[in-house]
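Right after this comes chain A.
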Amino acid sequence: MTDPVVRLHEVHKSFGALKVLDGVSFDVHRGEVAALIGRSGSGKSTALRCIDRLERIDSGMITVCGHDVADPALKLRALRLDVGIVFQSYNLFPHLTVMQNIMLAPRSVKGLGRAEAVDLARGVLAKVGLADKADAYPEQLSGGQQQRAAIARSLAMQPKVMLFDEVTSALDPELTGEVLRVIEDLAAGGMTMIMVTHEMGFARHIASQVLFMHRGRVWEAGPPAIMSDPATPELRQFVGSELRR
Partner candidate 1 sequence: MMGGHLNAFHLAYLANGAMWTVVLSAMAFLGGGVAAFLVALCRISPLRIVRVASGAVVQLVQGTPLLVILFLAYFGLPAIGFSVPPLLAAGASLTIYVGAFLGEVWRGAILAVPAPQWEAAECLALSRTQRLFQVILPQAVRIATPPTVGFLVQIIKSTSLASAIGFVELARAGQIINNSLLEPFLIYVIIACVYFALCYPISRWSRRLERSTGFARSARVAVP
Partner candidate 2 sequence: MELDFTTVLSRWPMLRDGALLTLELALIATTIGFAIGVACAVGRRGSVRWIAAACGFYVEAVRNTPFLVQIFLVYFGLSSLGLSLPAFTVALVALSINVGAYATEIMRAGFDAIPRGQIEAGECLGLSRLQVYWHVILLPAVERVYPSLTSQFVLLMLASSVTSQISTEELTAAANFIQSDTYRAFETYIVVAVFYVALSLLMRAGFWALGGAVFPRRRRLGTVI
C-alpha cells in the first residue's frame, strides 16, 4: 500500500485549559472518503482545521501530501495548493461574482492567464451544476447554490485532498441534497476527501472509513458498517440519538 495522503499521529491540541484533541491518530489513503462524526465539541472540526493548519497543534504529527504540517517552517502556500477546504458558512467573497470568486486564486496564486482561468472556472462550475450562475453575486444565490459555488472555488485549485467542514449544517433540509450530490460525484471521481458531517445516512452511503470522535479521541473507527453495529456504548448512543433527530 502507498503512503497515506493524510496521516495524523497522536495529535494533541488545547484551547487554554480545554483539551480539544487528546491523541488523535488516523490515516486517509488516496481515493478514500473519511467521515468524521461525533457530538459537537468532540474535536472533529478542530481536527479538520489542524489538517489545513488553520489551527496549530501542540504535539504529535500531521502529514498531508508529504507536507509536515507541524513543522513551523512549513510553506503554507504549498500545503494549501494541495488541500481544498469548504466551510459551513460558505465564505464566498461577497463583492465578487461567482466567476470572480473562482478565478481569484488560480489567477493570483497560480498566475494563470485570464482566458485559462475562465476555462477552468467554467469547467468546475459545470461540475457543480452552476454554469448558468457564473455572473451572479453570492447574495443572489440560495444557500445550496452558494455552497456549491464554494466547492467549485476549491476545486479550481485542483487540490489533492478536499476537506468539508459541516458543509450542509447551515442549509435548509431541502437544499442539502444538491450539495451532497456534488460531493458524491467528487467521490465517484476518485477525490480523496475528509468530511465532518451530521448527515449519518450520507456518511454511511459514501464513506470508505468512518471515524467516530468522542472526548478529543478517535473513539471508534472502521467501515460504515460500524454505525449499524457499534462496538462502544458511546457510538451506539450517538447513532441512536442522531437517528431520532
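Basis for inclusion: all candidates are chains of the complex that A comes from, given by their letters.
Following the convention adopted for this analysis, contacts are C-beta pairs under 8 Å (C-beta built on N, C-alpha and C of every residue); 3 or more make two chains touch, one makes a residue touch a chain; residues count from 1.
Just so we're clear, the structure is a prediction, and the values are computed from it rather than from any experiment.
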Q. Candidates 1 or 2: which touches chain A in this complex?
A. 2
Q) Once bound in the complex, which stretches of chain A touch candidate 2? A) 52, 54, 76-77, 80-81, 83-85, 87, 89, 91-97, 104-105, 108-109, 137, 139-140, 150, 153-154, 157
